[in-house]
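The structure's right below; bear with me while I get my questions together.
All protein chains but one are shown at their positions in the complex.
For clarity, chains are labelled A, B and C in written order, and residue numbers in each chain start from 1.
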Amino acid sequence: MTASTDYTAQEIIVVAGSKVLEDNKIVFVGTGLPMVASLLAIRTHAPGLIPVFEAGAVGPPLKCGLPLSVGDSKTFTGASYLQGLNAAFELTQRGFADYGFIGGAEVDMYGNLNSTMIGDFPDGYQNPKVRLPGSGGAADMAASCERTILIVPHDKKKFSEKLTYVTSPGHLDGSPNARFNAGMQGKGPYRVITTKGVFDFEEQSKRMRIIHTFPGETVDSIKAATGFELLVAPDVSEFAPPTVEEIRLIREEIDPTGAFVKRA
Amino acid sequence: MTASTDYTAQEIIVVAGSKVLEDNKIVFVGTGLPMVASLLAIRTHAPGLIPVFEAGAVGPPLKCGLPLSVGDSKTFTGASYLQGLNAAFELTQRGFADYGFIGGAEVDMYGNLNSTMIGDFPDGYQNPKVRLPGSGGAADMAASCERTILIVPHDKKKFSEKLTYVTSPGHLDGSPNARFNAGMQGKGPYRVITTKGVFDFEEQSKRMRIIHTFPGETVDSIKAATGFELLVAPDVSEFAPPTVEEIRLIREEIDPTGAFVKRA
Amino acid sequence: MFWTGLSPDEAREALVNKDKSMRDKRMTLKEAVSQFIKDGDNVGIGGFVNVRQPIATAHEMIRQGFKDLTLSFQSAGMGPEILGAAMIARPDHCSIKRIELAYWAHEAFGLSPTWRYLAERSMVEIEDWSNYNISARFKAGAMGLPFIPSRGPLGGDIKDSNRTKIMDCPFTGRPIALLPASNPNVALIHVQAADMYGNCIIRGSDATCSEIAMASARTIVTCEQLVSHELITSAPKDVGIPFPAVDAVVEVPYGAFPGACRRHYYFSGDEIRNFLGLIAPISKGGSPDALKAWFDEYVFGVASFEEYLAKLPFKRIMDARAEEACAIERLA
Partner (left out) sequence: MFWTGLSPDEAREALVNKDKSMRDKRMTLKEAVSQFIKDGDNVGIGGFVNVRQPIATAHEMIRQGFKDLTLSFQSAGMGPEILGAAMIARPDHCSIKRIELAYWAHEAFGLSPTWRYLAERSMVEIEDWSNYNISARFKAGAMGLPFIPSRGPLGGDIKDSNRTKIMDCPFTGRPIALLPASNPNVALIHVQAADMYGNCIIRGSDATCSEIAMASARTIVTCEQLVSHELITSAPKDVGIPFPAVDAVVEVPYGAFPGACRRHYYFSGDEIRNFLGLIAPISKGGSPDALKAWFDEYVFGVASFEEYLAKLPFKRIMDARAEEACAIERLA
């Protein structure tokens, strides 16, 4: 397993994301890098991973290649179930999704995500400074998958003390049983994968915590790039760089056109 | 159109029921005589009638013959839509069913039907004198079809001042907007077909009213066989006896084995 | 207890803790029933009246014996009939505590003598719903919701026979009924085809089979045909129940007999009427000996549903097969 010396920030996100996925579990896959990471997991350590896509496909073998959309024809072929959006989210609300794999533009220390707007909420809701696409299915996955895995590019402004808007609820305010008390199901955010490392949430406080630093980063460099106070796990370790084979799989087999994994 | 002189009580019910059905309307058909009456309507004046069955079939051409069940394979072949029970009742709750065609063991003057139990409700609910099959889909059709057509064999005890139990709600207590105020949709009972005549409901009082007497019956004979005070329409008329052709269709083509229309 | 199967939170927890992987779930019906049905369970029964009732599974349950079951179904015929008749014949061996239902009879084949017997003697707790009400309750369970709104029970007495709650809609101000979810402990479902992982294809009406399977903590599937995963998933939209909802897959041809199964066989009216005829006289004080003899010969006296079928006149099964072919012509 030769370590690669030539990989991009998005590529290590994909590799780290893939490693979080357990074999034989059901993962509700959001659009973009989660799709690439799930395919990599299936091609490596998790051939029995069962992807679910919000347009409705459950467990497709994805033998036609990387979908460009979670409603893509490539997700439908060979699926074990295929109805519509309501059916996919009802499965999830019922408890069928072990993991949800989502992204966002901003994240806070409790794993809440914003993908709706930058500006002032509620007063400036109708007049956003930056209007983002909106939740899509992310809020639903966040509310009802048993655990969620988040992908957010690491950036001081994006790792924010206070979000403009909580699109996808994580551990809310971190208080005990916050999710249960709000009427939600599932244990909430489990891991965060960024361009700088891998994070979990400390059990009592539900606050984000460094568990792995990516090559070239340190606990301090990551803290410096984070807009809130990060906790540090007692046994924080360096994440092994992607292998040459993993990078080859991503570049040559999984996303050869760079649809989601940018080369630059 | 030669009048038949040889027909049974169930046969005239079928003929009268069929005549109430309008061409090109959607009718949600309950099990038993309503199925026979709907087939007769399709074979005579209403070729564009669209039957819906509670197991899920919408608009089947019924070319394989009389179904023995509303979940029968014969209702599925050639249907325009076929999911399950929820889908059929959701269509109805939404407003797709112009008519519902149902039966019951007992009826009151407001067209409420009982098909659940004879005895004492609520105190004797767990200890019925006679336990009937239960609502099936009749209560749902009664609650949400735009209008309902009821079939009840005429009998003083079955046409009752006070039902043990209201399974399928009609005009409730007859008070203005009673159905709307209860949260229901639809205009409620439209016609009652019995072994003795055809009845509608007087517009203000919502009370059952004789509109047609069957051959051999009079307003007085019908009143005498009814356990509540019947109203009489100003223009009550005798219902024409079934034609020889109608009886032939029922006996030879629609229900040749006497599955629902008993010969005796 | 308010919830007669699992509460919504228990139902979620059961599914979260379950192995949902795609693995071989084939086993014998004997294994499936002994592994997945427990005394006291709330049992969701699939099919509609006498269409796709899980008859083979009911036979196996009676062979093994069961106690204090709750049966939940919308409209059923031979499924509860045979389970209930077993309670009449062998109350020491088989017992039903409670019935949650919309309809129990046989349409063209008549009323249910077992239902009258058990209800009129107060031998079971009763909870009435309508077909849509209880179907919607399974749907709420399948959707992971604690309740679902419905207009179905408004205006009549059904809502006062059960756990429906009425509230004023916060959007319209008009009354609306809230139906509590049903999450049975175990679902019994008969389908036309399944693969070894539990992906199921249902032909004809789905009835509420998908909802019951998704709502339940465990699901036993019997199928007319066990086919390859590749064949099943060549038309993913035909899959009515996805594999993670299924725990056991058993190939049992004619598993809904004497009821009907679209594409395979029509009702066997003779067999249904024959069975009902064994029970009707008991209500009027007659002896249960003929019914007991039937169970001794066809259930307790055999090791499997296949052996029961083998004891029937072959013509009876071929007639049911031929009659179904009239409703749906297909090349083999």
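Convention: contacts are C-beta pairs under 8 Å (C-beta built on N, C-alpha and C of every residue); 3 or more make two chains touch, one makes a residue touch a chain.
It should be emphasised that the depicted structure is a prediction, and the values quoted were computed from it without experimental measurement.
**Q** Among the options C:62, C:148, C:191 or C:291, which residue touches the chain absent from this view?
**A** C:148
**Q** Where the complex has a chain not shown, which of A:84, A:216 or A:256 is the residue touching it?
**A** A:84
**Q** Among B:10, B:31, B:115 or B:144, single out the residue that touches the unshown chain.
**A** Of the listed residues, the one touching the omitted chain is B:144.
**Q** If you put the missing chain back, which residues of chain B would it touch?
**A** Residues of chain B in touch with the missing chain: 24-26, 48, 50, 57-60, 76-83, 90-96, 98, 144, 146, 185.
**Q** Contact with the hidden chain only, please: which chain C residues?
**A** Residues in contact with the chain left out: 2, 7-9, 144-151, 163, 165, 167, 169-172, 174, 176, 178, 180-181, 203, 237-238.
**Q** Touching the missing chain, which residues of chain A?
**A** 31-32, 54-57, 64-65, 68-74, 76-77, 82-86, 89, 93, 112, 116-117, 121-122, 125-131, 133-140, 142-144, 165-169, 172, 178-185, 259-260
Everything that follows uses one rule, which is that only the chains that are shown with their structure count from here on.
**Q** Can you tell me which chain lies farthest from chain C, using the average of the Cα atoms as each chain's centre?
**A** Result for the farthest chain: A.
**Q** From the C-alpha centre of chain A to that of chain C, how far is it in Å?
**A** 41
**Q** Measuring from the mean C-alpha position of chain A to the mean C-alpha position of chain B, what distance in angstrom results?
**A** 57
**Q** Give the residues of chain C touching no fewer than two other chains, as numbers and ranges.
**A** none
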